[in-house]
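Have a look at the structure below before the remarks.
Showing chain A:
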Amino acid sequence: MLSVENLRSRYGRIEVLHGVDLDVRSGEIVAVVGANGAGKTTLLRCISGVQPISGGSMVFRGEPLQTVSAHRRVALGLSQSPEGRQIFTNLTVEENLRLGAYLFSDARVETDMAEAFALFPILKEKRNLAAGGLSGGQQQMLAIARALMARPACLLLDEPSMGLAPILVAQILDVVKNLKALGITVLLVEQNAYAALQVADRGYVMETGRITMSGPAEQLIADERIRAAYLGV
Partner candidate 1 sequence: DIKIGATVSETGPASSLGDPEAKTLRMLVEEINAAGGVLGEKIELVAYDDAGDPNKARTFATRLIEDDEVVAIIGGSTTGTTMSIMQVVADAEIPFISLAGAIEIVDPVQQWTFKTPHTDRMACAKIFENMKAAGVTKIGMISGSDGFGASMHKQCLQIIGDYGIEVLIDETYGPNDADMTPQLTNIRGKEGVQAILNAGFGQGPAIVTRNYGQLGIKTPLYQSHGVASKAFIELAGPASNGVKLPGTAILVANLLKQDDPQYAVVSAYKKAYEEKTGSPASTFGGYAHDALRLLVDSIGRAGKAEPAAIRDAIEQTKGFVGVTGVVNMSATDHLGLDLTAFRMLEIKDGDWALAQ
Partner candidate 2 sequence: MTELLQYVLSGLTVGAVYALVALGFTIIYNASNVVNFAQGEFVMLGGMITFFAWQAGLPLPLAAALAILAAAAVGVALNKLAVERARGAPVVSLIIITIGASIFLRGGAQLVFDKQLHRFPAFSGDEPLVIGGATILPQGLWVVAGAATVFALLYLFFTRTLTGKAILATANNRVAARLVGINTDYMMTLSFALSAAIGALAGVLMTPITLTSYDLGVAYALKGFAAAMLGGMGVPAGALVGGLMLGLIEAITAGYVSSVYKDAVAFIVILAVLFAMPQGLFGRKSTDRV
């Protein structure tokens, strides 16, 4: 569904992705783990098109992505819940969600929104308040809900569990599993590597801008080096 080949990207003159190869098959959950600064966020930003690339190629559902601008990638079915949440702080919660479905104006928008509210009831409670006033975790919920509003074929989640209460972390990972059941592909970046690999089908390990390891999730969880470096056991 999504394949990334020899992807390079730089900030100014400093290259931070030095040729990343990654594949996500349709209906899969793929987790990317790595230390702070490994380049996970940069990778997702490249895929969603808000970060320019300096080399390599990306193909999504058979279409090369490089020349497609960010907003059109959403139309193609790529949707991202970004790091740092990036909600529209000056707009209301409801407006944030409505804009998540910016490309649509059919009746399904309403039902999708109802679903989002069902998933995160607190958002419904605060639907008419400015999103900037939400607590950190509530904003994270909003970011995820907003990404879902875009009816993605492939969802990019950058540290979705960040700032969420334990009870919700479990819930988010359940949601991810449910998405898979709905046929939605998920590319998941998580610092909470153990939890991420538990729901994932496959995983990639990223180190300083390179993929250093990949394989089925169970295999990675079992790997000694990974346990020592990322799982803290």
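Candidate entries met the following condition: all candidates are chains of the complex that A comes from, given by their letters.
Some points to look at:
As a working rule, a residue touches a chain if its C-beta (ideal position, glycine included) is under 8 Å from a C-beta of that chain, and two chains touch if they have at least 3 such contacts; residues count from 1.
If you're wondering where the values come from, they're calculated on a predicted model, not measured in any experiment.
Every option in 1 or 2 comes from this complex, but the candidate touching chain A is 2. By the touch criterion given at the top, residues 48-50, 69-72, 74-75, 79-80, 82, 86-91, 95, 98-100, 102-103, 105, 130-134, 146-147, 149-150 of chain A touch candidate 2 in their complex.
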